[in-house]
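In this view, the complex is presented without one of its protein chains, the others remaining in place.
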Amino acid sequence: MTNLTAGVLLFPLLGFVILGVTGSALPRRMILAVAWGACGLAFLLATISFFSMLGTPPAARTSDQVLYTWVVSGDFQVSFGLLFDPLSATMLMIVTGVGLLIHIYSAGYMEDDPGFWRFFSYMNFFIFAMVLLVSADNFLFLLVGWGLVGLASFLLIGFWYQRRTAVAAAQKALVINIIGDFGLMIAIFLIFRQYGVLNFYNNANGPGVFSALDPATTGNRLQLVIALCLFLACAAKSAQLPLYMWLPDAMEGPTPVSALIHAATMVTAGVYLVARAHPLFELAPTALTIIAVIGGVTALFAATIALFQLDIKRVLAYSTISQLGYMFMGEGVHNYSAGIFHLTTHAYFKALLFLAAGAVIHALGGEQDMRQMGGLRSRLRTTFWTFLVGTLAISGIPPLAGFWSKDEILSSLLAQATANHKAISYLLWGIAIVTVALTAFYMFRLFYGIFMGDYRGSGRASHAGDEEEEEPSRRTAGRFTIHEAPPIMTIPLIILAVLSIIGGLVGSFDLISLSKWRPLTAFLAPVFADVHTMATASFGVEWISTLVSVGFALLGIFAAWRLYGRGFQYKENKNPFYQLLYHKYYVDEILDAVIVQPILWFGRTAARVLEGDVLDGGSRAVAGGLRGISAGLRRLQTGYVRNYALAILIGVVLIILYYAVRG
Amino acid sequence: MPLSAYLIVSAILFTVGVVGVLIRRNPLIIFMSIELMLNAVNLSFVAISSKLDSADGQMFVFIVLTVAAAEVVVGLAIIVSIFRTRRDIDVDDMNLLRG
Partner (left out) sequence: MTVVQISFFVLAVASVASALGVITFKNAVHCALSLILTLLFLALFYLQLGAMFIAVVQILIYAGAIMVLFLFVVTMLASEASDTRLADRIPWQRWVAGILGLVLVGALSYLLFTGTSIDNRAVATGANSLSHVVNAQGNTEAFGQALFHGFVYPFEVTSLLIIVALLGAMVLGRKA
């Protein structure tokens, strides 16, 4: 099996370095050549390696390649090692494939931007960091990748750094991510302390953590703490409660960034980590339950907020949070491959939705508010159809991709519920089902709001048959021609739409048990072979779950059609419930009041009191004291000779008294 | 008479001289008090010389006497040169070195 992961890792790095150093001087074609070349080569190598893996027998599908020995300390050894197994192969394909499509799309979207070269160098850097994260073979190298993707996210969210909101959003993302990094580091410390090694599996460097685990310690407090610390990192990176606040604000970045990082790849790092470290999670069943519950609550919570948002990217952001919750729910019931499956299908349709939204924004000259849209169906045909595909996919309508992966998760949830008969498991399944309806509703609200009804904005509709004309008057005084995006942007949309349609079939097609064809699950099986506690769904359970979920999805679509089918009419709604959801449960305001303002107050007060009064005051007090002493002593210098003679006499008397007392 | 009697008289005279230096403001009277101190010490020297039956004490008195004379000469010359033109003489006027 050829393991070309090193190339997959290094080409984007090379692209980043070249573009970073020389990019500002290169012409546009060269920049694209380097960027597309780097990402394209990465994808090519990943594909070759993937097919090579398919050609090897399942038992031999693990390859661990050490690039460079990093830390050697006695028996402990950690290196830059790349692990290539089914899980990392899947992730590599997704990252480089979707990444390449978005690189192509961005050439059109960012064409007017003066920071064109900077954008592509950051994108290449992100690809490099993400590849590093998913192919690391030990926890420490994973931590490096974890931090680097956080950095890439910061750079790309704050890409338009002259905007204060963008910089603030980037800072918010970084701060919340650091909380997660803290959790990951604590987990690594605990793992090292307990097991003495940090490699995942046994390799040339030494034994691995997962081989050293003792099943007898299941349920121990230490395992629980490790698992929860790891999940803290996942919650921060994958925007779960309570660390989700950064993702909606991250929409300040360019839309391709939102598509790549905050929909398809970076936010899925948390899901990947749970899957990769599943032996550790298996030893802490309570942690898995917590993960499932948090995933479910987050899914519902985010879906409720998305119901009434007006910014189209915000709706998609909250929908991402919601779908990530689904993935964690799947992993929480021990079905890791279901979580990964949903990760892949979500990558397709969420990237599609974001890129299509980007096409709309691009066509409207930067408009993101749904109230200014409508009736774009006739103007943006390709976008319309691809967006529809994406919306159907995310709502879970068969036979599109989203249906298969969601169904997998839902039936796992119901199977778990029927297996252990716990109320909480049933509740989780119920939450998931309700969220299906909500998802369908708000996505179709979005769809109708953008494309149906009459155009409510200030632009001028183009004539029929008018293709893209780069008129200078396009941006004059708010009136411009609305036209479809150029092919460089629409072709990736079409490709992603096709993937959203057929992508699910790769994962599983055993719905009616006609065929137990579950390629992805089978592919990932060697990785998760040690998971024995997964409840398999019986025939009846699966059918019930499927029918109920499709029914709820149709219900949601129907409700959206009734309300918004003729277009989105914005009405000011004073209902307090509506206001609560519209303002995202006032979470940001609460956090600002409870955490941010006290910290700022503390900082200001510390600066004033500690530095001003204590430190400065202390030194001033010393100076003042010395001045006082010297002023007091100065009074001895009266200038009168008689006083000085008196002083001499005092000295003499003291000496004589000393001798008198001494005897 | 025991030696200590003479020495105590000497001590008393010395102290009177010291107090005189500190109390009076007329520089001449201060100078006279200093002479008084020197004489008190002369008395001790002579008394001890008599007790020790040695001429060394009286030698010292002789030297002290001479030095006192020279000192008075120079001191009075200084006082005259400082206070020659003033109407009231007060040592406390010399206070330019106050801090």
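Think of it as A and B in the order they're written, each chain with its own count starting at 1.
The criterion applied here is as follows: a residue touches a chain if its C-beta (ideal position, glycine included) is under 8 Å from a C-beta of that chain, and two chains touch if they have at least 3 such contacts.
Model, not experiment: these values are computed from the prediction.
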{"item": "Subunit A residues touching the omitted chain (full complex)", "value": "638, 640, 642-643, 646, 649-650, 652-653, 656-657, 659-660, 663"}
{"item": "On subunit B, residues whose C-beta touches the chain left out of the figure", "value": "1, 3-9, 11-20, 22-26, 28-29, 31-33, 35-36, 39, 42-43, 46-56, 58-59, 61-63, 65-74, 76-81, 83-84, 86-90, 92"}
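Everything that follows uses one rule, which is that only the chains that are shown with their structure count from here on.
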{"item": "Centre-to-centre distance between subunit B and subunit A (centres being mean Cα positions), rounded to whole Å", "value": "99"}
{"item": "Touching residues (chain side subunit A, partner subunit B) in the complex", "value": "634, 636-642, 645-646, 649"}
{"item": "Residues of subunit B touching subunit A in the complex", "value": "18, 21-22, 25, 91-92, 94-99"}
